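Rest of the complex left out; these chains stay put.
Chains here go by letter, A and B, matching the order in which they are written, and residues are numbered from 1 within each.
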Amino acid sequence: MKLSTRNTFKGTVKKIELGAVNAEITLEIAPGVEVVSIITKSSAERLSLAEGKEVYALVKATDVAIAVD
Amino acid sequence: MKLSTRNTFKGTVKKIELGAVNAEITLEIAPGVEVVSIITKSSAERLSLAEGKEVYALVKATDVAIAVD
């Protein structure tokens, strides 16, 4: 499957925190570089997410803001 | 300034493409790891973005989807 989503980061699940509706997933996509994702708890279960699992983080280009010092 | 935005990636501008309203900015945030951002052309000008400039890419956690093979 190919996606229009411009940004795809391969990573490993480091931490999962479950709420009532949502789940917060922390991935490591490079040594010392982490990405945090909020998805629904049912999606986390459907994807069988667990610490150590290899996953991809997907981000649309329009959802990336830029800052300068 | 501190941001609620969970994901902040320090990087360098590699490429800028300008449209009539939007601009597509490509950053390198680690060797071989690129992030593409679409912002308005007027923002790109206001931030004086240019190839080689050091910037930050900002992504809200709710804008990060996850995929598994």
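As a working rule, a residue touches a chain if its C-beta (ideal position, glycine included) is under 8 Å from a C-beta of that chain, and two chains touch if they have at least 3 such contacts.
Predicted, not measured: the structure shown is a model, and the values here were computed from it.
*Asks:* Total copy count of the complex, if 2 are in place?
*Replies:* The complete complex, not just the displayed part, contains 6 copies.
One rule holds for everything that comes next: only the chains that are shown with their structure count from here on.
*Asks:* Quick check: how many Å separate the C-alpha centres of subunit A and subunit B?
*Replies:* Taking the average C-alpha coordinate of subunit A and of subunit B, the gap between them is 17 Å.
*Asks:* Residues of subunit B touching subunit A in their complex?
*Replies:* Against subunit A, subunit B makes touches at 5-9, 24-25, 27, 29-30, 33, 35-39, 43, 47-49, 53-69.
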